[in-house]
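All protein chains of the complex are present and in place, except for one that has been dropped.
Note that the chains are named A and B in the order they appear, and that numbering of residues resets to 1 at the start of each chain.
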Amino acid sequence: MSETVKKFLYVNRKAPYGTIYALESLEVVLIGAAFDQDVSLAFLDDGVFQLTKGQDTKEIGVKNFSPTYRALGDYEVTKLYVEKESLAERGLSADDLQELVWEDEDDDYAEKPSIRIIDRTEMAKLMANQDVVLSF
Amino acid sequence: MSTLHTVNKSPFETSTLKSCLEHVSDGDTILLIEDGVYGAMAGSSMADLVTAKTKAVSIIALAPDMQARGIDEDRLIKGINTTDYAGFVDLAAKNDLSHAWL
Partner (left out) sequence: MKFGILISEGPYTHQAADSALRFTKAAIKAGHEIDRVFFYHDGVNVGTRLSIPPQDERNLQQEWSALAKDHGVDLVICIAAAQRRGLLDENEAKRQGKDANNIADGFRISGLGQLIEMGILSDRLMTFGD
C-alpha cells in the first residue's frame, strides 16, 4: 500500500471557528502526513481566513488552532497554495498571513516559505492535476 | 485528465457555484445536486454566468433533485442536461477525479 504515491489536494474554502470544517480538515492533513503521499493544500474563498495572523480565541472558548499551521512543515507538508484573487476580494494581502516555513533537508536545512501565492488560473490547474481532492 | 465537479448549494445562498465555475478546466463536468439544481434555472440572476460556461464544460443537473423541488426540465438553461443517479455514477467513473464543492 505504501508504495502507491498519490497526489492529494486538501481544498480549504471555509473560515475557521464559525464551523468546525477548518479544524477537522487540518486534523486529516496531520494524520494523512504519515502516509507519505504527495500532499498540497489549497486555500481559496473564505479558506484564506484560516491563515491570518493574530487569531486569539480566548474570549470565545474555542481552541485556537492557527499555531498548528506552523507545525505543518515538521510533518513535511510544505505546499500551501493561497489564491491571490481570494485574498484581494477580502481586502487581504500576503502580509496578513502567518509566516509558515519548512526546513529543506537537501539544502542544509534552510528555512523556506510554505505559502505560495498563486492566481486563479494556476489554482484551477493545480486542482485539475490531482489524484484525490478532499474538501470539507 | 478531466474532473467531475459537484455543487450542492443554491447560488443565491453561497458563492460556491460561482467559485466552481471560475476554477473548472475545459472538458470538465459540473453536476448540480441537492440545492445546487437551482443554479440550472433559466431567467435567474445567475443564468448568464452559467450559460457562458456551457460551451467549455458540460453542466448537468440531477433530475431526482429537480423533481423534488418542482423544477421541470423546460425551466432549465439551454445547454444544461439532466441525469439520474445511475448517470451520476457513470460520470464519476468516466472522469478521472471528483471534486465536491461544499
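Note that in this section a residue touches a chain if its C-beta (ideal position, glycine included) is under 8 Å from a C-beta of that chain, and two chains touch if they have at least 3 such contacts.
Since we're looking at a predicted model, the values are computed, not measured.
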Residue ranges of chain A at the interface with the undisplayed chain: 1, 4, 6, 8, 20-21, 24, 27-28, 31-32, 34-35, 37, 132-136
Chain B residues that touch the omitted chain in the full complex: 6, 8, 33-35, 64, 84-86, 88-90, 92-93, 97-98, 100, 102
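The criterion applied here is as follows: only the chains that are shown with their structure count from here on.
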Whole-Å separation of chain centres (CA-atom averages), chain A against chain B: 27
Chain A-touching residues of chain B, taken from the complex the two chains share: 1, 3, 15-16, 19, 22-25, 28, 97-102
Residues of chain A that touch chain B when the two form their complex: 11, 13, 44-45, 120, 123-125, 127-133, 135-136
